[in-house]
Each structure stands twice: as structure tokens, then as C-alpha cells.
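Only one protein chain is missing from this complex, and each of the others stays in its spot.
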Amino acid sequence: MLVVMKHRASEAEIDSVVHAIRDMGYDARPIPGAQRTAVGLIGNDGHVDTARLEGMPGVQQCITVTQPFKQVSREWKEDDTVVTLANGTRIGGSEIAVMAGPCAVENEQQIMEAATALRKMGATVLRGGAFKPRTSPYSFQGLGEEGLKLLAKAREETGMAIVTEAVDPDGVDLVAEYADIIQIGARNMQNYPLLRRAGRSGTPVLLKRGMSATIDEWLLAAEYLLAEGNDDVILCERGIRAFNTHTRNVFDLSAIPVVKELSHLPVIADPSHATGIRSKVVPMARAAVAAGADGLIVEVHPDPPSALSDGAQSLYFEQFAELMEQSRVIARSIDRDLLAGL
Amino acid sequence: MLVVMKHRASEAEIDSVVHAIRDMGYDARPIPGAQRTAVGLIGNDGHVDTARLEGMPGVQQCITVTQPFKQVSREWKEDDTVVTLANGTRIGGSEIAVMAGPCAVENEQQIMEAATALRKMGATVLRGGAFKPRTSPYSFQGLGEEGLKLLAKAREETGMAIVTEAVDPDGVDLVAEYADIIQIGARNMQNYPLLRRAGRSGTPVLLKRGMSATIDEWLLAAEYLLAEGNDDVILCERGIRAFNTHTRNVFDLSAIPVVKELSHLPVIADPSHATGIRSKVVPMARAAVAAGADGLIVEVHPDPPSALSDGAQSLYFEQFAELMEQSRVIARSIDRDLLAGL
Amino acid sequence: MLVVMKHRASEAEIDSVVHAIRDMGYDARPIPGAQRTAVGLIGNDGHVDTARLEGMPGVQQCITVTQPFKQVSREWKEDDTVVTLANGTRIGGSEIAVMAGPCAVENEQQIMEAATALRKMGATVLRGGAFKPRTSPYSFQGLGEEGLKLLAKAREETGMAIVTEAVDPDGVDLVAEYADIIQIGARNMQNYPLLRRAGRSGTPVLLKRGMSATIDEWLLAAEYLLAEGNDDVILCERGIRAFNTHTRNVFDLSAIPVVKELSHLPVIADPSHATGIRSKVVPMARAAVAAGADGLIVEVHPDPPSALSDGAQSLYFEQFAELMEQSRVIARSIDRDLLAGL
Partner (left out) sequence: MLVVMKHRASEAEIDSVVHAIRDMGYDARPIPGAQRTAVGLIGNDGHVDTARLEGMPGVQQCITVTQPFKQVSREWKEDDTVVTLANGTRIGGSEIAVMAGPCAVENEQQIMEAATALRKMGATVLRGGAFKPRTSPYSFQGLGEEGLKLLAKAREETGMAIVTEAVDPDGVDLVAEYADIIQIGARNMQNYPLLRRAGRSGTPVLLKRGMSATIDEWLLAAEYLLAEGNDDVILCERGIRAFNTHTRNVFDLSAIPVVKELSHLPVIADPSHATGIRSKVVPMARAAVAAGADGLIVEVHPDPPSALSDGAQSLYFEQFAELMEQSRVIARSIDRDLLAGL
């Protein structure tokens, strides 16, 4: 619920509302705006006594947020959220941001070669897994902290920002030490202790949609992050599970305009995991931009056939260059642009 | 199976191969090519004695088609099939064709107003249902032949080609009398008697993907059409059924590059039925073009709120005009163009 | 909508209501009951002037049917529908009926051997396809009318009733000449011209659930049959399509108690198509009985490895005998019994 204050409400009046809300057993969060301040009442607000709040000095009205998710909804915040990284990359603004890199960090040469080449082609965020959640316990599970250090080195040399995955609550702090964006993977979308820890990390979070998550469930997972005070959340559509066999998942691109309408958070697309097949990544990356995605995250590897994981879906550098060029034209067809370079 | 003839094979040698195949209990279909002729062996070819065929004069080799579908596969025919309509519209070539119109033909004024406006904005094929398969027996079921006559009138006045649905084998001939393209709807994708009749109609067929059809099943349905001698088949992705709730279906746009790789047939996209929500149609139409679709089929109504069916997903004229403009730019980003006008 | 007449309403009063309804542009259908008669108003009843009907002599009240399906709903008819076949088999009563036989009629020996053995083991309805809808145009498509004749011969010799599929409207009359139950297959669940013809055939209909049909869509398809005057409709759950790979479909057994609550029609289960694997058919047949199914339809073949279609899911005779025995015990655990023999 949002308690909207009058235009000239005083600080004291706002404070009183905050205290009244807390007194009723809820959390209160002041949201200053250009014209007026609102105070968000956070918690299960089914039984709130709005009369008490509406009768207080300075209060104009109480607005019920009809969606199950609250702080992530457009009802709560009308303007688009723009997540700004240390290297200046903005996600959710008019420019489309591109994140690229190998599935997993494998060794120094691989990640440096990838970062240098991708940086030249215009990507501004480097992806690469150090902790890999793998379906089989016997598959390569990532380099761990060693991988994080290599990513940090690549950032130093290229200026790219780093996005990499955390897989358990205790690992969040470690990842946050090195990364510009903490990725929460599809398998962990409803791993609530992990979300809570990421919500308290102070670092932007990339939240992938779970394989069988409805859009409401996805936005409620994001709500866990915002509920802990982290507003820098980027959503990522990466394909859902259906009966298809020719691609790894079904890329639910309609989710992009749907999310843009329901929420103020930026939403990007991952055509690599959505399709799982190299030759389908470039067309589907273009489609994502055309559908209104705020960014792309794409797997690119210096030598895809030798990749330790996901080689079949990793692009060659030339393909990535083509994707950048085509995406720029498409972005401009809808009055946006491609962020290419810092 | 394809029996590839030598470069200088004589007519008599080709004839002998045809007779030998028929003698073995299969159908034979000569496929002349620029360099050489091939003879397609049609039927369940699991037990064919290829030695007998390869030993014949003029035969170079026998090629097994590994896919379950045969004549629709790229192995059978490498070059893209281009379906050309009487008004010159080409589907499957470098230009992207746009089909548009109301869900159902409702009356003369409605269809004429739609046709005139859409023609001006560049659409070259008019869609409109005369026979409507409806989930409830108590819903409006279409005007029947009266609707076909109104479509024909709209064609006369505007030069647009007509695409409209046939729902039973006996109706195919009636629809073929009036239409340039016979549509087979998603519910009827595996209505084999209907497919056989459409395959014998001599009229191009638009084959929508069934709601839960795999791509192989869809191409096998198309095979029924080609098996009856109809090569003018256009495939149409229109969304599949999954667990989502915010859109009517899941628009499986990855199917477009997948089909383009497996088959030589043109494939278009229907963002209206895929999403079911007006505000999502334009972004998803753009995405379809970006993904490589050979055309679009879009519901547009002169007055969407008064539509007798599917009003919620029908575009206003202004939205359609915007879609045309954006699609043109996107088409050009991938070295294609939008066919806008005749 | 149901117009419920008073306890002592006269014939003349009922007739007046029927005429008034027809006068308003709807169909009317008197439904006599033990205590009182109701008149069903059939058609899209969103705008009916109930005041006019409620003011008529003999009318007690008008009841709106809230479900999208009308005549198939429990609101329309509270008591279970029991479909009775010529050989006395009752489907939908307290006894569970068993239909069994090969996927396709292949030749006289096969169908006679199957019928004789199954009859001895207690099945009272013989299944066998004469017209087979096949995914590939090159697969065996059934014996056609020859197959129907063989089924009729098997009926003569064993007393079993016959259930077999019709695949197009024109074929319905032919199938109805030979069969006790016309089967509408999953691929044709929304083939409305076929449903309408089957609805007018005067023969009981077995309506399989479509591969991706919701329960509402399934019941609306049944409504097409009842809307044409055919009340003898048996529903059949046969598995839905999902992402699974170890079975052919997902057997949605929960649909059985759901349908029993929403509708008065009998519902049976087809564990053969639902699983597609012989070793899973018996356990899932048992599960269907335990879930409350009114019957089973099971593929059994005298020599499964030689079957022309669906051999991998056809039971051996011994397996079928075990299934009958186990199902009887399970039926009794829920105060029902297994109909075994005539």
C-alpha cells in the first residue's frame, strides 16, 4: 500500500506516518518524488486500517497496490528504473546494454582474450561463471574464487563491468567483492535465502527467470530483493520449459513487453540459454531487441568447440560483431540505440 | 529418398527410374533442376532396395532423407520455396509480405473499410474468417459463403489477395473458389482428411502450427499437402500452449530460424493469436521480422471494441501503420525489405 | 440457462415456455425430471430477458449456468449420465467398463483372436481402428471400411460392442453403421464439423481429450455433441503434452475427479496412449480406476511385436488378465465393481 502525502506535507507529518505504520506492525519506506512524497507500507497489507492513516495530517490518500508484487510494480513506481554500474553502463535507459562472455571462466588466457575482443566490439559488461550450478555432480563446477579473480583482472585491463553468478547465501558476499552485478540463476530464482542475502549486498542483481516461473512468480522473486532494500534489480528472460525439442527452451519474448508494463525494472534477454544452439542465437538476439529488451546477455567464446561448458551455444567473435551491428539498426527503429563502448 | 540422375541423363533414363520406383510399389516424382534432375521416391522408404536403383543407367546416387518429413525438407529441395499469388505478392522471397484484416468478416462495410485502409498502408493480402471454428457452440460461427463473397468483393475493389480458413474437407472447394490462400487453422493442423483435400485443391495453403505441435509434427502435416501435389505451402507460427497466463499463448519465435533450416517452405508469424493482447502485438510483430519471418499475419479491425470476435487483440489502424514502418527498418537490417503495396 | 417449472406445471404451460424461448431466438429443450420439468434455453444466453420468462404461468425460477459449457454441466443435470450399449454394457454407472483391443484392425485372424480372448477375460467392448489418423502421410492408415466389417464380424461372434474412430464428417455415417460407439480422437477434439455430425448420428460418442486441451475446452467440445441432441457422450482422458520424455504424454489423472465434479458425463481413461510404454500401462490403468474412472480403454494385441501400429504400448493377453484382476479389487475399495462379462 502507498500512503500518498499532500504536496506541502512537512517532514514531521511524513515522520508521523512512518511511525504510525511501524506501530501497526509493518515496515514503512518513504519514497520522495518531484511533486510529493509517498510512504510505502511494506508487508502483507490485507488488513491495514487505512482510515487511521487517511485521517492523519498531511495524508492525501492511501493507494492499494492490486498486484501481488508491490515495490516492483508500476503502480508503486511509475518511472523506469535505470541501474547504473561503476563503469557508466546504464541498464534500463534509452540505450540497450550488451553483456557478453564465455559460459565459464576457464583460465586467464581465455577470459582475457574474450574480454579484449568483446570490449573492442562494444560490449561493456563481461559475463563468465566462476561458480557453475551443473545438473550432474560430475560436471565441471567452475574455478570458484580463482575465477572471480580472473574476472577482476579482466575488468582492470578492459574497463568492462563484471556479471557473475552466486549460488548460495554464503557465496554472495564473496561474489559481491568482485562483481558489478550478482547473477541469480534460473535454478535459484526461488531460493529465497539467496535472494535475501543478495538483497542486502548493496550490489546490483541480475535475476534470471526460472524455467517454469510465471511472470508473477518472477516479479515476486524480485520483490524479495527490493524488500531487503536493493532497488538495483535487472530481470532476465532466458527461456521457459515446454514440449519443444529443437531448441533447449522456449524463448518467451512476449514476457518482455508484459514485464515492461507491469514493472518499472529493466528486463534483458539471454538468447544463448533460451535456444541452446549457436545458429539460433543471433536471430533471437535481434528479436529480443525488437521486442523491447533493455539489454542482451550473450555467450561468446574465443574457441567455442573447446569450451568446457555450453560450447554448442557460444558465438564466434564474428557472429557477435554481426549481432552488434544488426541490433543497433533495430534499436534505432524504435527510437533507442545500442550502447557500444564506454 | 532422392534418386539423383547424372548431369546428362536422358529422358528415357529418367522414365526408366520412374517406372522402376513405381514397380517397387512407391510413388515417383521427377524434380527437374538447373544442373540435373532428381527423382523423389515417395512413401515409407525404410526397406527400399537402393542397389537396384543405383545400378540403373543415368543414376548417379540415391540420397536418404534422414528427417521423418521428406518433400518439405531442405535435404529434398535446397532452394527456398517462393509462393506467388495472383496479385503478384511473393511469400518466401527477399521481401516480407504482410497479411492483415479482421478476425471475422462481419458485414460489407466492415470488410471494405478494413481492406481499403490496409491496402493504403501497404498490406497486400486481406485476412478475414468466413467459417470460424469456435470453442463454444454458442459463439458467432462466421457468415459462411456470404463472408467469402464479401472478401471477393474487397479483392475486386482493392487488388488485395484473400486468405481465409476452411474447416472441413467439403468446404475446401468452396473456399478455393474465392480465396487466394486457404488457411488451415491451428485446431485442424492434424485434420488429415482436410489436409488431403487442401493438398488437391490447386490453391496455396497457409498451415498454422497446432497449439501443442512439435516442429516435426508441423512439418509432417505440411508433408500431407505436398504428398498430394501441392507445393505452395506457407507455414505460420501462432503461439504454443504453456503455463503462462499474461498472454494467450507462448509465441515460439525460435521456431522461425529452426524451420528455415529444416525446410525450404516459407514461414510467417501471427503475433495476434500468439499474444492475444493488443498492446503486445506490435512489439512481437517486430520481433518476428527480426527473427527472420517471411511475412506477418495480423488482426486489424476498423473498430476493435465492436468486433464480434478477438476484439481484444485487434489493432487500430494507427498501430498497424506504425508496425509497417518499424518492420521496414528491421527488415533492412537483415538485408531484406518489406513488401508494401503492389 | 435453465427455466425450472413448478411441481404441477401443466403441459400447456411447458409448451408456452418453449415457444417463448424460441420466439426470443434461442433453442428450447424440455428436460423432464422426477419432481418437476425444466426447460433448457440453449444458445449464447448473455442477454436473455429472464423477467419475461419468470413472469409466465407455471415457471418457478430461471437458473443461470455459470460454466461456459451448459448441457454438459452438473448445474444443468445433477444425476450421472449412464450410456447403455446394445449389448448391455453400461458406462457411467456403478460398474467400471473395460474396452480393449488392438490399435488398428489388421486382418481377420488378428481381430478375431483378440476379440475371443478379451471377451473371455471380461472385456465387453472391442476397440480397433479402421481409419487411423497418422502423423506421417507415409504410415499405415488403416483398412477403412474393410476394417469396419471385420469389427462387425467380431461383434457377431463374441457379443462385444464395438468402438472405432471416425476422422471426417462424411465418414461418421459409415462408422455409425457398424459401431456401437463412435470415437473422436485427440487430434480431432476441436474438429467442430466432425463433432456436429457425430452429434447428429444417434450413436454414442467417445470424445478423447485433445493433447493440449484444458478441461473447459474439452467439455465445450462435448457441448457441441449435446447441442446437436446427442446425450450419449463418454469422455476419455488420454494424456496431455508436457516436457516429459520418459512417457509419451503426461497422464492427467486428476482430470477424472475434476470432470466428475463439473459434469454428469461418464469419463474413462486410456493408459495406453497416455504412457506409450507397455510396462507402464498396467500400473496406470490401476491408478485410473483408483482415481474414479468410469471405465478403461486399453490396447491389447495377440502379438504386440508384430503390430502395424503402437506395438510398444500394446499389452500381452496375460498382462490384460492381471489388469482385470487388480482393477476389480481396486474398484471394490471404492464401492464400485468391475463389469467383467455380459
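Residue numbering begins at 1 within each chain, and the chains themselves are lettered A, B and C in the order written.
Basically, a residue touches a chain if its C-beta (ideal position, glycine included) is under 8 Å from a C-beta of that chain, and two chains touch if they have at least 3 such contacts.
Note that the coordinates shown come from a computational prediction; the quantities given were computed from them, not determined experimentally.
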item	value
Hidden-chain contact residue, picked from the options B:Arg241, B:Lys280 or B:Arg328	B:Arg241
Option touching the unshown chain, where C:Ser212, C:Asn230 or C:Ser309 are the choices	C:Ser212
Hidden partner chain, touching residue among A:Thr50, A:Thr116 or A:Gln190	A:Gln190
Missing-chain contacts mapped onto chain B	241-243
Hidden partner interface residues of chain A, rising order	42-45, 68-70, 133-139, 167-171, 187-188, 190-194, 211-212, 217, 220, 223-224, 227, 241
On chain C, residues whose C-beta touches the chain left out of the figure	212, 214-216, 240, 242-247, 250-258, 261-262, 274-275, 279-280, 283-284, 286-292, 326, 329-330, 332-334
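Here is the rule we use: only the chains that are shown with their structure count from here on.
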item	value
Where chain B touches two or more other chains, by residue	212
